[in-house]
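Complex shown without one protein chain; remaining protein chains in place.
Chain nomenclature is as follows: A and B, assigned in order of appearance, with residue numbering initiated at 1 for each chain independently.
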Amino acid sequence: MGRNDMSEQANSQIQAASPSFETEVDILTIEHPLREAARMFARNKAAVGGLILLVGILILTLVVPFFYTVDPFDLVWAPLSPPGTENAPFGTDYLGRDILAGIVHGGSATLAVGASAALLAVVIGLSVGSLAGYYGGWVDEVLMRITEFFQVLPTLLFAMVIVALFRPSVATVAFAIGVVSWTAVARLARSEFLRIRSLDYIKAARSISSSNRRIIWLVILPNAMPPLVVQATLAVGGAILFEAGLSFLGLSDPNVMSWGFMIGSSRDYLMDAWWTVTIPGIFIFLTVLSVSLIGDGLNDATNPKLRER
Amino acid sequence: MTEETLLSIENLKVHFPLKTRGFSAPKSFVHAVDGIDLKIAKGKTFGIVGESGSGKTTTALAVMRLVPITSGAITLGDQRLDRLEGEELRRARRHMQIIFQDPYSSLNPRVRAGAIVREPMDLMDVGEKSEREDLVAELFRQVGLRPEQQALFPHQFSGGQRQRIGVARALASQPDLVVCDEPVSALDVAIQAQIINLLRKLQAELGLTYLFISHDLGVVQYICDDIAVMYLGKIVEMGDRISLFKEPLHPYTWALLSAVPSADPALRDRADRIRLQGDPPSPIDPPPGCGFASRCPFSQALCTMEAPQLRTIRTGHSVACHFVSDDGVPPQRKI
Partner (left out) sequence: MAEPLLEIKDLRVEFDTRDGVATVIDGLDISLYPGEILGIVGESGCGKSMTALSIMRLVPVPPGRIAKGTIRLDGEDLLQVSEKRMRGVRGNAISMIFQEPMTSLNPVFSVGDQIAETILLHEGGSKRAAWQRAVEMLDAVGIPVPEVRAREYPHQMSGGMRQRVMIAMALACQPRVLIADEPTTALDVTVQAQIFDLLKDLQKKTGAVIVLITHDMGAIAEMAQRVVVMYAGRKVEDGPVDEILTNPKHPYTTGLIGCVPHLSADPSEERVPLTDIPGVVPPMTRLGQGCPFAPRCSEAMDKCRLEMPTQSVVGEDHRVSCWLIENDGP
């Protein structure tokens, strides 16, 4: 009784002593994790640079085509004119096609292949990895054997086979790239699910009768998201490079202009007309760079270990 | 005095298979819990102490049906928990809840505190939907948080406050049994006292029964009514708090008591303190005989051949050691 009184009294005294002591702490630290991540991201100069770069590239490939209406397949000037030529500021290729037009109109195909291939890789990888990591045991064994099988396949060769079997088109190329590059996502998702599955809040979720479906989708997945988002951005970059590689080997839709196609079709002129290959190459480089800078920034921003102290 | 038993465990075994390389290799098992019996009276606190790896957490998780049970019976009230599956198990979970050790990993970082406490009510149909909001606010008050803190995320609380959220979540389904797995071990001493006082207050108010796990003998002595000492998956001694601490019988219990650094000079300078050598043996395919034999200062040939059974020495006090005499003289006092 006496003791309780004392601590009651102590409590009220503390409140009197510094009425805002506890609330102050709360208000100062009140911040949604997503908002905190956004703030951390904004503090990262490289990541913000990457974001600006990507926005610039998106404008170039999605908006500029409406203003710069030169058809990238039209022969506009003398073949292999160097950059700075009137009418063709980036020069022309071996047929006299405007390289600037190629850059402007070909970007969307490149980005579309990159994004949809990455999406496919994430969907397959996430499904395989989450099931393997969550259920473990023989499910894990089987799924991981399959993953290993895809991992040891020579990816470029396998993608070439797929593209050659079907007609090369944006969709088949995206499909082929997606099918060969999901394994990294699957491994990451598996390890994240394995890690989180053993945490106490999953036991807590089970002890309050949550179903497996609920635990996988509503409890583990949101917590596994940060590294997966990073992995997805890396997959986008990888897919763009892959598309360039396939095009370079002549395995892309000849009727659709893309940066990879530009490099692929001009590869024989690299020595005589560097700009025909280098200019689209620079744009691919900038795109991949911007996406991986953003990925890095997201990683840092969502990694609690790097926050604060 | 008749006491109603709330939880009873009979010959519980939990063995984890070890990953084996190849198919022909014989399977090894971790004997995490290797045949324990205990009974917890309604409204009481039952403590389990023991070395790291002795199977305390595994016992708790088995009671919660969160690890596969190898054999044995667990009865809560009049329900055989070990036999429940599917929908029945889901419904039974209401009656038992757990508080974890680590206040950081036990709360989903993406869910607000209020939702964490409300979730069990929604999933297990506690009360009317319309009442739940008030119930959550009331729980927050009961565990010493302010209801307006419901909107915060776990990382915005201190360790002690997070543990309070964990307590509120455990109480949300109005359980009979609350399993506390080292609920204060990860907290600072001053915060420990806050949580211990809270748990005692809640028990008095709500008539809760606790299965309380800890490796801190001081805490166990303070909060528990009956205590089991575990070593290598088995209970080596069990008794009420007065009897167990006044007259410990098993050499391991005695060693444990001797090892606790004490502020009490009387306890510190006792001449008959014993010190153990070495580390506990591995629970993987343990040898026959007394699990403590390899470290026990009193072990003899019999100890390594035959496992001592838990026998009752006096009311409410039993021990598993060959060399405790039937009238309760432990080996250390003879020497």
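By definition in this document, contacts are C-beta pairs under 8 Å (C-beta built on N, C-alpha and C of every residue); 3 or more make two chains touch, one makes a residue touch a chain.
Predicted, not measured: the structure shown is a model, and the values here were computed from it.
> Pick out which of B:K13, B:R90, B:R112 or B:R241 touches the chain that's been left out of the picture.
B:R241
> Would you mind spotting which of B:L61, B:L152, B:L211 or B:A255 touches the chain that isn't drawn?
Touching the chain that is not displayed is residue B:A255.
> Would you indicate which residue among B:L76, B:M96 or B:V219 is in contact with the undisplayed chain?
B:V219
> With the missing chain put back, which residues of chain B would touch it? List them for me.
Residues 51-52, 158, 160, 188-194, 196-197, 200, 215, 217-219, 221-223, 241-242, 245-246, 255-268, 270, 275-277, 279-280 of chain B touch the chain that is not shown.
Note that in this section only the chains that are shown with their structure count from here on.
> Within the complex, which stretch of chain B touches chain A?
Touching chain A from chain B are residues 61, 64, 66, 90-91, 93-94, 96-98, 100-102, 105-110, 119-120, 123-124, 149, 152-153, 155-156, 166, 169, 172-173.
> Taking the touch rule as given, give the residues of chain A at its contact with chain B in the complex, in rising order.
Checking each residue of chain A against chain B gives 26, 29-33, 199-201, 203-210, 219, 222-223, 304.
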